[in-house]
Structures are given as structure tokens and as C-alpha cells.
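Sharing a structure with you now.
Complex shown without one protein chain; remaining protein chains in place.
After this line comes chain A, so read on.
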């Protein structure tokens, strides 16, 4: 029972989840920005941009995240020499953020695109009819209305992203699942306890997140 009372283990447990939170936070911001740009491309009148957006989504939505993260480490870093920090852990962290963001952006893009489809076409037509440009129509009229129906799917994407962050453990970052593996190796008699604590921590973080997004979606629901 002394697994988590040992300060060294407790520290590892805390820092494991801090990595998860940092990975989730940075990747969420990058994926959101990237996802909005990709969605704008996919609905734009320019065929090249539409193709680029569709290509991105098709590639990253249909590739296992483990492969994407492996590619970031063994492809971008080991082979192509892209180093983002002198510190080993920070380098893994940023490579992880790149992988998680490119992957998650595909899902963000599709959530936004389906949100755009919930906005009646008449809204965009009326915007164009008073002389707004494509970018203005999207920014002022369509996206603010799409955002409201995109909040709930965003919640699911964020939750998936947080859990997916554990995959960065496969390239050696000591995030929560790696810490858990180490603890299980050292404390074979407390496997169930270790498992419950780690699963419970994820649940404690993510269940309120889900409820928060549900509440937000209801609050912002657009009246028609």
C-alpha cells in the first residue's frame, strides 16, 4: 500500500499527469487554429485549397496516431534532424505536440465543417447579397453560428486528445501511462490499486470536461 506514499513515486505520478495536461493544452490550441484554417480551405471557392484540406483530413484521420507520433520522432527528428529543444524530454514533448496537433486538426476540421453545414445556406447567401467577401461571410456570419453547434463535438475531441496524449509515452516521454508501467513493474502486488488510481485520475479530469462542454453547448444554442 506504500506505492503512492513514497514521495518519489508520488512525484512521478504528478509529473506524469502534468505532461499529459501540457500536451493536451498545447495540442488543443494548435489543433484548433489548424482545424479552423483547414475547414476554411475545405469550404473555399478555390479548388487547390479544397483539395489540400481534403487531403490533410483523409491522410491524418485514417492513420493510427501511434504511426503519426512515431513518424514525428523517427522521421522528423531521428532521420530529418528536426530538433526542437536541447533537452531530451522537451524535444519529445514538442514532437508529441506536432503529432497530436496534425492528427487532431483533421477531426477539428470535420467537426467545424459539419457545424458549417448546420447553418442554413440562406445565411451565407444573405451575407454575400449585402456585399460581404468570402472571408467576411465566413468570419462574421457563418463561423459564429457554426461554433455553437460545434461546441459539443469539440468536447469529445478534447477528451479524446487528452487520452491520446498517453501515446507520446511510446517515444519515451515519462507521461502518466509510462509512469504507470514503471510502477507496475516495481510494485507487482499493487497492480489493481495503481491501475485504479491512474484511471480514476483521468476520469476525474475528463468527466467534468464532458459536462462543461455539454453545459456550454446548451447555453450557446442558437435560436431559430
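By definition in this document, a contact is a pair of C-beta atoms (placed from the backbone, for glycine too) under 8 Å apart; a residue touches a chain by one contact, two chains touch by 3 or more; residues count from 1.
Following the convention adopted for this analysis, contacts and distances are computed from a predicted model.
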- Which one, "2Fe-2S iron-sulfur cluster binding domain-containing protein", "CoA transferase subunit B", "ABC-type polar-amino-acid transporter" or "Pyridoxal 5'-phosphate synthase subunit PdxT", is the UniProt name for the chain you do not see? "ABC-type polar-amino-acid transporter"
- Task: Check the options A:27, A:145 or A:176 and report the residue that touches the missing chain.
- Result: A:145
- Which of these, A:57, A:72, A:127 or A:194, touches the one chain of the complex that we don't see? A:127
- Task: Over the whole complex, note the residues of chain A touching the chain we left out.
- Result: 45, 120, 122-123, 125-133, 136, 140-141, 144-145, 148, 222-224
